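Notes follow once the structure below has been shown.
In this view, the complex is presented without one of its protein chains, the others remaining in place.
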């Protein structure tokens, strides 16, 4: 099988996420990183190219050069993965799509809701696939959770609690040399949301992905805890889903001691489900009769989506990289005209995420007024 | 040592909480149940008296009779424990205090905030002690958590998340013969709050007890999930503490499969603490440097309050009844003029709880408007 | 209901277990401590009597005086609880039984297997009840585990692993003033076993109680880890049950950082069960088809024995004291001629425990030779 050729936009020296995308994309041998615009500094881009082990000629100094250069080759890239700060998502994606090159973009979709709507229009009028890495939907048991809701095991969804707790921004490390923190706390590069845009949007997407319900309204309290920070580093948001179920989304980047605490709880009429990203290989189902069940990844009890997303037998833990690789494998299937489009978030999911961020910011500014999501 | 004599108001046949109060009160042999007005039905009150093993003459048909009867005895009761539905808290407590009899009341303080203010006035002008069983403050590690915050281990408190999840009202069991559910879902007996008054107030009290911070404002979303229910059975409340820290209080009685899921997380500048009522004998502290610590009940590392609240060595789990007994033991000490009044919630805590309930109800009715607590 | 009158032998000042027995015995109001021989020092016995709040005349200087004194009273004790070091179990129990007074004895039965056989003869020819506090069989979920095995949920038992890990003797605290450690490490008072007699025997009893299988043979490795210690402080024992199933019993008192780590795992043909004393309110069942189930104390799914042993609703943790109280409540029922004798360990269980200790010591001395249990 011919591997799909990937170009990376962003992911230069010092970036952690570039290496993760490469590793995840290549894990199943269906994709190969062959080119990149790793940095706007030509020397640093070449250096990164060497680290990634690609042809030096294909380490470009800009995404424009990448797209132009690859179009001229017979063996040019099939898609770009965009892993830049948010403000570059729109121009990079637009350029790729204009050249007929598919896009796998990091989240959130763009820096602003306006940009998101513009990108949605561009994607809508392009034939090239556009997808988004809401990574956590790649976990086998997240997909199993979605199946259980779909299959009616929970009955009507009655309440949803989703949390995302991190502590890495508990100090102003953006002023202490952290590149990661720097752009995320800069409105020009991150957009109008801080914590809500960086991780809140993951939590939002996870809740909608698993429940199949859409958030209809929200009432947000966004906070800047660390002095001097321009964007929110903590957010607490009341939710109302379109079937009337209430919910809460709790996220923070100042939750000292927490690492990547994404947790989802969905309570239905007949059962509830509990999932924690930090222990992703088990899913707890509590039945109305008092029985608690533990479902473990890899067992024969799982549905098709979860089984397909698992590489090793039960008891052999899989983690974040495998979840990420699942998204890329499913993306590769879509590129080949196969696969299940519902498994890989698309432009609508990206657009909804941006509306979520925007409405949360507006709600919070308005003193936690309820705002409707219209998308 | 002469045991303190206890009269029970409420706790008749079918009541679970009466037996719990008796057991907790007597556990340390400092208190003895000797009388009661267990039911307004004289026969049922006598029957309960037999079950409790008290003198048949001291099983009264009403709290008025109890108070009158006991006053005439040389060996009359020293205090009453009130375990009736909420609407009787005020009249029963008032009658006891008027007779110079101390009161240990179940929570919430009363059925309404108005009643609470009235009771506060009565308590204020009475010499007899008045205390409240916010049970969960009796756990050794809750007291240790309070100490750690006080001692500055966490640094400035930055965020508080407190949850209380139950599932026992996931179905309309108040229409299916459950006495417990019946009065709790009846506004005339419960008051204006349902879930928020029954368990939300525990969560509220726990957060204030441990952090030493007071909730300054709240923004509430109270829901009636089960059809036909008149009071909220689910609530999600944004909080702001008086030091500016944000918070969230998430409670539900329709969280199917959850039993008594009271969970507190406090994030400070330097460390965070995590405690779960269902596994009450360990407390997790996460330090800013990435180190997680587990503190277990009974070890020599604990402060004086936690040590005093522990009866057995580490590894021998203590639970709900022992926590409850700790409150009674501390109450007995106060009755003897000893002890630490800050360990047993008093009228101010009860009044604050009622204001919390009231503001939450009003906020929710006003479309989740922020409301200030003035108490 | 008339309470059963209890006398305590042992449990003087500095003893932790005396207070625990009193608390457990009285928890359900069916038993009352009224007398004791708390110490062989008359002054210390009187002092303990005051602490326990009993009539000063009934704080005796010896068990002989206790038995003689109480026989003369119309309201004399109905039974003695023996909580002395092991070497006094036989004489104290014999004296009580000879006077027609029932006995609830701490474990192990006696100091030596010879003494145990003698006591078994005495019990056999006495009409007074004799029972033993293997405390851990009092936990609701231990009783549920027994029921599940009995009801065939596990199928044929294939393997049993039972562990008991403590760390409190990791240092030679018997030389540093610890009374508890002193007698336990003294062969004259403890008998021929150290760790194996103090906690190994609990693990042994628990395994037999739950599985309904009897250990047929064992192969033991007993160790003295802390220098200067005369008795084993660590033991690892291979087991063979009478249905042919293999097993292992791992116990230690030098397992630094472990508190009271009693853990049982039973693997059957169709399912396995896992229980941990330190989190006693949940029981895990793993089915052959890969499904894991969590059974929580207090739910309606439990069998009659477990339900009867539970005082509070699910989610309100019960612990060690309640388990202990269950044994006493069941003992009280036996005293009244009611109840289920299989729930409270008796002389046969005590005798088997002593044979286990003896065979383990002999096996270890013989270089871990397999030894048969004949009892």
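By letter and in written order, the chains are A, B and C; residue numbering begins at 1 in each of them.
Throughout what follows, contacts are C-beta pairs under 8 Å (C-beta built on N, C-alpha and C of every residue); 3 or more make two chains touch, one makes a residue touch a chain.
Quantities reported herein were computed from a predicted structural model and do not represent experimental measurements.
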Checklist outcome for this item: Shown chains contacted by the missing chain are A, B, C
Checklist outcome for this item: The listed residue (B:98, B:301, B:341 or B:366) that touches the chain absent from the view is B:301
Checklist entry - For the chain left off this view, which of C:290, C:313 or C:346 is in contact with it? => result C:290
Checklist entry - Where does chain A touch the missing chain, residue by residue? => result 1, 3, 16, 19-20, 22-23, 26-29, 52-53, 166, 168, 258-261, 277-281, 296, 298-299, 311-322
Next on the checklist: Counting contacts across the full complex, list the positions on chain C that touch the omitted chain.
Outcome noted: 158-159, 161, 163, 167, 170-171, 219, 221, 223, 225, 234, 236, 238, 240, 245-248, 250, 252, 254-258, 265, 267-272, 285-288, 290, 292, 367-368, 370
Checklist entry - In the full complex, which residues of chain B touch the absent chain? => result 284, 289-296, 299-301, 314
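Here is the rule we go by: only the chains that are shown with their structure count from here on.
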Checklist entry - Are the two sides of the chain B and chain C contact the same residues or different ones, given that same means over half of the numbers occur on both copies? => result same
Checklist entry - CA centre of chain A versus CA centre of chain B: separation in Å? => result 42
Item to check | Intercentroid distance (Cα basis), chain C paired with chain B, Å | outcome: 35
Checklist outcome for this item: Listed in rising order, chain C residues that touch 2 or more other chains are 296, 299, 314
